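Omission of a single protein chain aside, the complex is shown with its protein chains in their original locations.
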Amino acid sequence: MTLLVVSAHAGDFVWRAAGAIALATSRGRRAKVLCLSFGERGESAKAWREGRTLDEIKKIRRGEAENAAGVLGAEIEFLDAGDYPLQETPELVDRMVRVYREVNPSVVLTHQLADPYNGDHPAAARMALQARVLAQAIGYDAPGEPLGAPPVFFFEPHQPEQCDFKPNVLLDITEVFDTKRKAMECLPAQQHMWDYYTDLAKRRGVQVKRNAAPNLGLPHHTMGEAYMRLYPQVTGELA
Amino acid sequence: MTLLVVSAHAGDFVWRAAGAIALATSRGRRAKVLCLSFGERGESAKAWREGRTLDEIKKIRRGEAENAAGVLGAEIEFLDAGDYPLQETPELVDRMVRVYREVNPSVVLTHQLADPYNGDHPAAARMALQARVLAQAIGYDAPGEPLGAPPVFFFEPHQPEQCDFKPNVLLDITEVFDTKRKAMECLPAQQHMWDYYTDLAKRRGVQVKRNAAPNLGLPHHTMGEAYMRLYPQVTGELA
Amino acid sequence: MTLLVVSAHAGDFVWRAAGAIALATSRGRRAKVLCLSFGERGESAKAWREGRTLDEIKKIRRGEAENAAGVLGAEIEFLDAGDYPLQETPELVDRMVRVYREVNPSVVLTHQLADPYNGDHPAAARMALQARVLAQAIGYDAPGEPLGAPPVFFFEPHQPEQCDFKPNVLLDITEVFDTKRKAMECLPAQQHMWDYYTDLAKRRGVQVKRNAAPNLGLPHHTMGEAYMRLYPQVTGELA
Amino acid sequence: MTLLVVSAHAGDFVWRAAGAIALATSRGRRAKVLCLSFGERGESAKAWREGRTLDEIKKIRRGEAENAAGVLGAEIEFLDAGDYPLQETPELVDRMVRVYREVNPSVVLTHQLADPYNGDHPAAARMALQARVLAQAIGYDAPGEPLGAPPVFFFEPHQPEQCDFKPNVLLDITEVFDTKRKAMECLPAQQHMWDYYTDLAKRRGVQVKRNAAPNLGLPHHTMGEAYMRLYPQVTGELA
Amino acid sequence: MTLLVVSAHAGDFVWRAAGAIALATSRGRRAKVLCLSFGERGESAKAWREGRTLDEIKKIRRGEAENAAGVLGAEIEFLDAGDYPLQETPELVDRMVRVYREVNPSVVLTHQLADPYNGDHPAAARMALQARVLAQAIGYDAPGEPLGAPPVFFFEPHQPEQCDFKPNVLLDITEVFDTKRKAMECLPAQQHMWDYYTDLAKRRGVQVKRNAAPNLGLPHHTMGEAYMRLYPQVTGELA
Partner (left out) sequence: MTLLVVSAHAGDFVWRAAGAIALATSRGRRAKVLCLSFGERGESAKAWREGRTLDEIKKIRRGEAENAAGVLGAEIEFLDAGDYPLQETPELVDRMVRVYREVNPSVVLTHQLADPYNGDHPAAARMALQARVLAQAIGYDAPGEPLGAPPVFFFEPHQPEQCDFKPNVLLDITEVFDTKRKAMECLPAQQHMWDYYTDLAKRRGVQVKRNAAPNLGLPHHTMGEAYMRLYPQVTGELA
């Protein structure tokens, strides 16, 4: 049972999926974050304004992301593929196929396929989906066994409605929210986001309660994360 | 843990949801079918061609549906509200609110909201949804406690693509398919449907396997039913 | 082979479907227009400003519509159900079922299901669709044989994009456009519409040519009407 | 220049549109709130739990809404049409037409057309739209002049993504947010909503800044409300 | 009158479009299948498990596809562009433009534009559409005359609802179904598909009958194929 998180930039997996990651690792599962870039050009405005060089910025963002992954109990790997733009290339997809074959994830998280504010996010998602399908093919020339059909969940973009993000899964992250907050605090350059995403977790928590089956007895301060499931849920019970 | 199935006509719950019903009852849960009409005008062509009267046809359809419910281990209630057209009235919705309050379902199944081939199906669905919301209001004047927020699943219409039915839940009904087949065989006037819906269960079973998480070890002849979940799934784990 | 046109108001069938009607009658087929109202309140501004009474206006609009139908070679029937609003009632739908059973149409034309500028148009469409389905049921209590499954086409609303009208059928009406123009000229109170709908026919004609299969040799001044087919086309040949 | 706000229940206009109302009245314009019901059955859970009677609850909710409207500088009128369900009837629509003719609004605000959690909201919206169109017809039998074509904006539902609410207008309400907060505080039974909707205003304020044209120099704590415009914007300048 | 079928892999044209091809050739028309790849990596699992080499597998798949095309009376050409992934390149599109110019098709069949289970299918479709438009330009530097505007039909993907495949054309293939079955039997490695696609043809045949115009007198065992027409149908008659 392994969770694979494909993140365009170094911070995305923290704001959008830290709850899911912490839930998995708190239950003894492996979680691996694959960062395609460091967000060095597009999501490091503060460092650029301070006059840092590109290499310095990459190093800073890498360190922050490693810290956050550490707090979450997750492994992290960087492909350093560049951002703004994150170019879609066959070579990058091939590297991702190899990660899929190595990790053999039972669940995959990545970005939503639309985001008119940030082209790297859908590019990462398209490659994550393409690599997953390629990794399933026995004839694809990469080490390891063909992949099964792990479900894919899109995590929440910054402006969900503008990205056609209609959540169909609400994840209760109350029990690990403190861990998520600590992971967020590993990213000091984006301090305004700590409260922003705490507020969002409260908001999604309200929706968790509103949509829950009766009598679950959820606590008053339920915290949540929202996801979109791409493929149909396979189940042995409607619930 | 109770399943409530709102069915426009006497046969709908059999073709479209018998697997889900049998799964629930096989696990010791209560299942209740609410038939809004007998399908006496719109889905009893054979009986009309044989010259039966309206009352005879209602009686025949009632008997068949009771037999099918019996095979499935489900209770059944008929509101005899008329079909073709099934008229949406405040009185009928009020009767449905009372059923919700009495049954207190943990899961609700009903028709898809669009069906250009059969207006009764979406009418039943609209009323099932409206009654569910009304039953939640403490101020609604009906006996019993306010309802919680049971999830709603739409079962599969006859021509799914034309009804904008995009399944997001695939239910594995392999273990109860024999029971579903027996329930279908309680409806002798629509014998051509027995094989049609057996073929459909095979087809949905293939999709169950294609979309399953890795290594589930599903049997070769997996049988399935397809559903659309209306509200977001609330969960403590992505899977 | 009979064409049935369900029109909310007295003028709609002329602006939107006169080409299709004239094509049918020019080939010796029966065409029947069913006007649910005269458009007496909502589409007779000029007459109201001239101080006419409601009855006078109904009479005027009826006369105009009869003249236009006459030019097109079509029968016309008025249900005088009132407009602005056109109320959807079981009784009105029942009257329409009886028309379906009597006419036994091979093709049905009506309004698009959405129109944020005019609620009568979608109301007429909803009833036309509901009555068509009811007329198919052998158990529906009305004279005549059960209806088959005639295809339904929505004609073009005044502001197509705002009504989610995406044409999937472009009808070449070049050979009968003069007849359509004459039919339009039977509606003197809306003279500005004559040129408006002539321009529209040119515009749709350009699209006829752009979308035509190669080498059809269409004339320079091809005129067209746009439609949306509701149900799938059944065919023995892809073309 | 007059703003008309059609609200299903007594509180809706406060949570969802108080900013727009306060902006209008702060600029000397007339604003009128039309409450179709008091929300007496569906949105007064606390009062029911306290054992109040229906009449007491209506009176309480009326008083609260009048206070809030007073804070906002708006007129308020109650149609007392009942809630849960708010029944759509020709008579109620007719009363609304008369309000349109009397107020002659230049802008109309109401609920979004979809809300799977609350049927009264879309019912109110459908009637608000129907009445607006009827009021435009010179032949509609009600006092006053025919209405023009005032733009319509849908305000934000409680769970926007589930209601297909994709904002296309973000309103900067920073200068009147204190007034909105005071209006919210007129509704003591829903105290948890005060912070919830303050958080939402911050969230929409962040989006105001992200989507603003360059160099607007918006303040750090911009507050916002989100709207969906139904009809195309008519303008003399792209901006 | 020529049919062009653009198929991502060697088997696709058989499962999805053999009926349309056989209908065309049975009427004396030319049909040409353009296979962009052999499906050597992604759709040849059995051969890989048997330990075949890449070249052997390509040869096997080519032979099977040639046999199937032969049964259908169609020409077949392979571009050997590789699969899993099928890379979209200007060079490949250019080769396809040249095929369009040479074949001058009156009808084009290809894959649906969305398929979350198989990226090669939409890639093939995108290139087929792009090449068609390029071939229409007199200034495009390739031999032959500019193409007209042949209609395009998407054939059915394996999981239609998940691919947003809503059929708007149902093709009656009853008279050639035996030929389709024989063509399918040319693909021995995918024997489980023979029955799967026979069942699908029955299912689509039921829909052919349900959607047919009245009195067509279709046989009991009508077999069908489902298609989506991309561009509006141009016609001289609504039917």
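Couple of notes before you dig in:
Read from first to last, the chains carry the letters A, B, C, D and E; within each, the first residue is number 1.
Please note the rule applied: a residue touches a chain if its C-beta (ideal position, glycine included) is under 8 Å from a C-beta of that chain, and two chains touch if they have at least 3 such contacts.
All values derive from a computational prediction rather than experimental measurement.
In the full complex, the chain left out of view touches A, C, D, E. Touch with the chain that is not drawn comes from one residue among E:Ala17, E:Leu134, E:Cys186 or E:Met228, which is E:Leu134. From the set D:Val107, D:Ile138 or D:Met193, the residue in touch with the chain omitted from the display is D:Val107, counting the whole complex.
Touching the omitted chain from chain C are residues 117, 159-162, 164-167, 196, 199-200, 202-203, 206-207, 210.
Residues 90, 93, 129-130, 133-134, 137-141, 230-232 of chain E touch the missing chain (whole complex, contact as defined above). Residues of chain A that touch the chain left out of view are 40-42, 44-45, 48-49, 54, 57, 84-85, 87, 116-119, 162.
Convention: only the chains that are shown with their structure count from here on.
Common neighbours of chain A and chain C under the contact definition above: B, D, E. When the CA atoms of chain B are superposed on chain D, the rotation angle comes to 120 degrees (nearest 5). In whole angstrom, the spacing between the mean C-alpha positions of chain D and chain E is 52. Counting partner chains per residue, chain A has residues 167, 207, 210, 231-232 touching two or more of them.
In terms of which chains touch, the assembly is arranged in some other way, matching none of the line, ring, star or all-to-all patterns.
The chain pairs satisfying the stated touch condition come to A-B, A-D, A-E, B-C, B-D, B-E, C-D, C-E.
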